[in-house]
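Shown here: the complex without one of its protein chains, the others still in place.
After this line comes chain A, so read on.
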Amino acid sequence: MVLNKKKNNKQKEKPAANNPKISRESEKNKKTKTEKALTFITWATIFLTWYIVTKLGIFTPTLLPGPARVWNAFLRILENGYNGVPLWLHLGASFKRLFVALFFAIFTAVPLGLLSGYFDKVEAVIDSVVEFYRPLPPLAYYTLLVLWFGIDDTSKQILLFLAGFAPIYIACVSAVRKLNQDFVLSARSLGAAQKDVFFKIVLPASLPEIFTGIRTAFGVAYTTLVSSEMVAATSGIGWMVLDASNFLKSDVIFVGIIIMGITGVIIDAGLRFLERKIIFWKGHV
């Protein structure tokens, strides 16, 4: 066959516009004005109730500190740190544990999960172990990890790694299972070898579920992190809250909880932003 073709005898219908301006952004994720307003009103109500309840003096400030007290405590901690350690060092200590653990969880759970979905034999080896330890409360075996790996960061990172591994692994297995088989078949018919099918088709097609798994893993790991810091640590945002509760500094407890909540929301927003950039085609499969 030659690349030259006869132009005659051929009715060509050119598309009307050669470069259609079709938006690549999906409309689904955008919130309308009403929804934004509703979210805002919800939070305004929460803060207002909090303010009124403290103003009425139903509880003592030790039980329920008012917004002003908490704000002042926040400014104090920002300026002087907690226990002489600056706030950002506490946050940094927590996030270092979190991100080191999640980094290793992603780089082991994704390949193992995809392989498990792809090859039943790999699944037979890994799956039952994951299923066994996944429902265990992390703190149940944390003591063992502390005994084996010491009280420092290593034991915490291993704990968070285990907590984050399971959701990512399970998401990857299910992603491969749910894969549109025609994607694989068409790739094979186009000449793709097993290896190419895996990296060029299975991996990208699984990305949406992998991301959902990572977001779940982050949530689980973050909860586990704070609990582990409450068990054994001398730094970190979770430790700060525990230490404050020992001395009944409820304003500091509030500051700690609010900071944890906000950082959690920020990190999840960051992950969702990444997801939109990387998996711009999500929902179009």
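Some notes on this structure:
Keep in mind that, in the parts below, a contact is a pair of C-beta atoms (placed from the backbone, for glycine too) under 8 Å apart; a residue touches a chain by one contact, two chains touch by 3 or more; residues count from 1.
Following the convention adopted for this analysis, contacts and distances are computed from a predicted model.
Per the UniProt record, the chain missing from the shown structure is "Taurine transport system ATP-binding protein", taken from the list "Taurine transport system ATP-binding protein", "TIGR03943 family protein", "Amino acid ABC transporter membrane protein 2 (PAAT family)" or "L(+)-tartrate dehydratase subunit beta".
Screening A:Thr34, A:Ser128 or A:Ser189 against the full complex identifies A:Ser189 as the residue touching the chain left out.
One chain is missing from the display, and on chain A it is touched by residues 1, 3, 5-6, 9-15, 18-20, 22, 24, 180, 182-183, 185-193, 196, 200-201, 204-205, 207, 279-281, 284-285.
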